Structure formats: structure tokens, C-alpha cells
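As you look at this complex, bear in mind that one protein chain is not there, while each of the others sits in place.
Chain IDs A and B follow the sequence of writing; residue 1 opens each chain.
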Amino acid sequence: MSTRTVTYALGTTGIAPGGEPVRVPLGAAAGAGPELGGEHLLLNIGPQHPATHGVLRLVVELDGETVVRCIPHVGYLHSGFEKLGEYRFYNQIIPLTDRTDYLAPMSNNVAVALAVEKLMGIEITPRCTVLRVIACEMSRIISHLVWLGTTGIDLGAFTPFLWAFQQRERIYDLQEMWTGARLTTSLTRVGGLMADIPEGFTAGLREFVRTFPRTLVELDRVLTRNAIWVGRTQGVGVMTAAEATNWSLSGPMLRASGVPIDVRKDQPYLGYETYDFAVPVGEHGDVYDRYLVRLEELHQSTRILEQALDRLPDGPINVTDPRVILPPKSRAMSDMEAMIFHFKQVMEGVSAPVGEAYLGIEGPKGELGNYFVSDGGAKPVRWRIRPPAFINLAALPKMAEGHVLSDLIAINASVDIVMGEVDR
Amino acid sequence: MNPSVAAVRATFGSAIGRAVELCGDTIVYVDPARLADVLRWLRDTPGHAYDYLVDITAVEYRDRERPLEVVYFLRALARATDLRVKVELDPAGDLAVDSVVSLWAGANWLEREVYDMFGVTFRGHPDLRRILMWETYAEGFPLRKDFPLRGRFSRAEQVHQALNANPEAHYSLEELSLAEVQQDLPPDMVERLRRGERGAVPNSE
Partner (left out) sequence: MGKHEVTGIASPNWLTTRADALFDRVKQWLDPAVNWSRANSLWPMPFGTACCAIEFMAAAASRFDFARFGMERQAFSPRQADVLICAGRLPFKLAPVIRRIYDQMPQPKWVISMGACASTGGIFDNYAMVQGIDTVVPVDVYVPGCPPRPEGLLYGVLLLHKKIKGESLVTPGLREEHPLDERGLRLPPATIDEISEPFGNSLHQFRSA
């Protein structure tokens, strides 16, 4: 749409050539600083606020309605995951991962399991591979549905929230059928999964895949050409392709700016190169493009789910290496060797060789990576989560300064943050 | 082994240390003094063009003899190739390394987090302050190996410190200077801030 020109008549000492307001350091002599004279308002948004999508705090300096400066404060949900990981066996880290990005827990589980398996040099079974693809795409769908619902609420559309959460409940039912939990799934184990899909899961998922596109059509009809939606999102929060690359954005944020990068296509894992799906790439890098990218990703995820269901092979879900996977309980009770393996794994954990590994997957929010460093023991020396939401959020001041306050809310919503991952 | 290693070794010679390949990834060790130059070369040289910074983090080993490593994960988007660059610092000494915010803007918050969790100072960083813990956090740097899992203070003391952290703990200097104008802070705090000092929790152990 159109560009917006903001002129600063009062308050700052001017606009620097880069287009940003001139910042005066604190050490400058008194009187040489900006003649603020009470013209600018320092507004604190959050950390408890319905529109910050979690415990994010934004301190904004306002010139009337215009955001002159926006300083995000994070860390209000810092839970010490990485420190905890150093005191847990690799399989004990899996339940921790449900709580980082709690909107898409199964993708976190898969990401950590893949990184540990890369470190240990384990190759998972074909059935496990396809099931993990199903888990990742289900997670992408529920994450984008939350994003759509909450962004709608932020911009004044309440109904999409209810529709989105209704569809989420269907995926939650499937997750509960599979893992026993709606949200904290802890699906994967090193070398496999916690359990195979039960009877009725494929039928339920097929039914979901068949009917979900109708909801997407409804959402599209309500939002995409809605004058209010378009007016509030087009031209807002623009990041060019070069800026998006330099700010290390990833996921829909990066693709909406026109950079056609998707980890599933560029550095594939779990056999994604064999699936037929498209990756939506935007043009303008504004909030509206991010919305279109995520809406299209929902369609594409449904396509992938259908293909995965069609190709789901039979076979075991776990590797057969008894040093990595617990033997079945019946064997552990009857066979001495199996009992010893069971005992060693539970009491001493599974050791990783000395070394390190990083593996990034295309999570719903961007590139979700896990970096493990091992000194040969059963607990990692270092577990680092490469948090896409944290890195995407860092660009918020860049995107928001110069816009008005209501645009700030829209831009914040478009970043799709989840504070559990931002703060870890 | 990523061919960029040989190329950068040809250009920088002794500033490049050993290079290893682990789990299919290439890791190259660089002299901390030349880090910014090496990374700039890697970003700007055609044919290598590591235009995307994936992550920055640090690793401290349980073995106290081993150095503390600051790890840079680089990616050349056009070639879908990764490279991991590490610098080694003495864990018992002064942990400082040059900031790469001028090369990749995404490094800003990543370096702040490494500072917050490990205490590594990034020279030239525009705004190096804690990001995950509050700014006057007094217990130390959490991800260091000598920092206990449950922290150094007792739980009651941690609650006390958290609840009594004054407004200074929760605002950056920029914001406080604005608040100064609006007279939100007591005069002695204003005076201390003008001198550039940050405060501590009153009555803490």
C-alpha cells in the first residue's frame, strides 16, 4: 500500500540519515540533550498485558501516538532450561522441551531428539521418520492457529479466535490419543518415540485433513479482503530482504520479506525432500504478507499430512539398539540381558560420544535449533536452544519505530512470539 | 571439511587454529584478537558469503582445564552451507571478545544473552546489559559451571532480592533518562544515574 512519512516537529534533535531518531547518550552534558520538555511520554506495556502474547514488556517512548523508540524487555519467563539440561539425561530433557514452545510441543520434542540422534549417530526407523513428520506438521498447524486467533483478537476480530481454537481442540484430541497429554506431549525418545499411534488415530487425522481446509476458507473469507484487516496490516512493520537476513530472522518472518529460505527445503531432515509441498514467499515484508504466508503454510501442512498418512510404513518405531532404547517390559522381566540393559539405561542414562552437534528444524516460528556438546557422559555439557522467537523479536524496535502505537501491537502480533521460547 | 576453512587459513594464516569435523559439521578455531576481521572476511568474500548468523553462544566445560569457548554459527544462505567458528577464552581470566553487531544486526540480543549467562564482555556492543535476568541481578552468571543449579543465595533471599529490586533494575539507562525528565525517580537515584552508577538491592546480604 502506501508509505507513511512521519515528521518529528518536537522532541528529538532530529532524524539521523538512516531514518532513525537521534539518540543522545546519557553522558552528554546537561542541556545539550534533547529538549524533551515533557513532550514525549514513556509508556510501559506489559509484562502483564493481553496483547503482548505472553510476559513481554515493551517500554515505548511516544510522541503523541507515534512510537519514537521501542525497547523490549524480555526474561520475565526465564526458567533456566539450559542450566537444567546440564543436570538431566538426554531422555529427561525431552519433557523439558514441551515447555519451551508450548504452542507446538511436538516439534520441540522432535527437534531435540533429532539433534541428540545426530550427536549419537543414530538412524531412526522409516515409520518413526514419517510419524515425526506428522508430529511436526500437526504442531505447525496448532501453532499457526494460535497465532491467527490471537492476532485477530489484537486487531479486533474475535471470531477467528474461537474457530481456530475449535480446530486446535481436534488436534489436541489426536495428541491426547497418541501421547496421553493435550499439551505436554513428550512424544519422542532418543532413537524413537514414546509410543506408536493407536487405533483410530489415522482415521481421526484423515478426517481432520479432510475438513480442516473448510475452516481455512472461512478464515480467509473473513480476513484476507477485509478492509479493516488490510488497512491495519498492509505497509506496517516492513523488513526488506537484506534487513531480514542481517537480523537473522527465520521462518515466516524471513519468507514474508522475500527471502525464499525454508530449512525443510534447504537442509532437509526427516525426508522432507521427498514430500510435495510449496513454500509461500512474500514480497513486501509487512504484517499482511506474514499473515498470507502463515495462512498458506496451514494449507501446505495439510497437504504434507495427507502425503505422510498415505506413505506411513509398517514396522517398528524404535531402533533396535538396546543401549539406546528400553527393551520391552516383558523381555526385561524375563531375560537377564534385557533386564541389565533396562537397568543401565534408567540408572545411568544413555551416553553420547565426545563431540557436539547442531541441528535446526523448520519450526512454526522459524529455525528451531538445538546444540548439544558432550564430554562422553550421559548428561550434556551444554544444551543450547537456538530460539527463533527470541531472534525474531530482537527486530521489533527496528520494525516499529516510526509507526503509531496501534501498529506496534499489530507488528508485535506478526512476529509470532512465544515467551517460553524467547526466555527459556 | 568446509572449503572456507582452507581459504580463510590462506588469508589469515596463524590467526586460524585447528579445524575439526564433527557429526558432519565443520568447526574452526580462531584467535580472539582477529575474530572480527575473520568474520568480516567470511561474510563479505564472494564464494563464501556467510551472510546469515544463525546463533552465538558459549560453552564452558566441566573440565576446568579446558577453555571457555564462544561459538558463532554462520550460514551462507545461497549455498545452504554452515560453518561454526569458535574462540577460546581463559575461564579464570577476563572474558572479553569483540562484538560482531556491526556485521550482523541479529548479534545484538545474542551477545547480550551470552553476557548475561556467562559474563563474557563484547567490546563495542552498543547496549551490553543483562537480558534474561534483571539488570541488578547479584548472584552471578547462571550458566557458568561454578554457579549452582539453585543459585547462590537461599530461597528466602532470592525472593527478597526479586521483590525489592528497585525501578533501576527494570529500566535501561535510556528509559531512566526519560523518566528523570518526568521526575519519576527520587533525587539521589537521579544523581547516581547521572554519574553513571547503577544501584543494588537495599538491605541485601
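Criterion: a residue touches a chain if its C-beta (ideal position, glycine included) is under 8 Å from a C-beta of that chain, and two chains touch if they have at least 3 such contacts.
Predicted model, so just to flag it, every value in this text is computed and none were measured.
Among A:65, A:169, A:207 or A:337, only A:169 touches the chain left out of the display. Even with one chain removed from view, chain A keeps its contact list with that chain: residues 47-50, 54-55, 75-80, 83-84, 87-89, 92, 95-96, 98-99, 102-103, 146, 161-162, 165-166, 168-169, 172, 182-184, 347, 349, 419-420, 423. Counting the whole complex, the residues of chain B in touch with the unshown chain are 133-134, 139, 142, 147-151, 154-165, 203.
The rule we apply is simple: only the chains that are shown with their structure count from here on.
Per the touch definition, chain A reaches chain B in the complex via residues 23, 26-27, 30, 33, 36-38, 40, 42, 59, 61, 69, 71, 73-75, 78, 80, 82-84, 87, 118-119, 121, 243, 245-249, 259, 261, 266-267, 355-358, 360, 367, 369, 371, 373, 375, 381-382, 384, 386, 390-391, 393-395, 398, 423-424.
Across the complex, chain B meets chain A through its residues 22-25, 27, 51-55, 57, 59-63, 71, 73, 77, 80, 82, 84, 104-110, 113, 117, 130-134, 142-143, 147, 149, 170-175, 177-179, 181-182, 193-194, 196.
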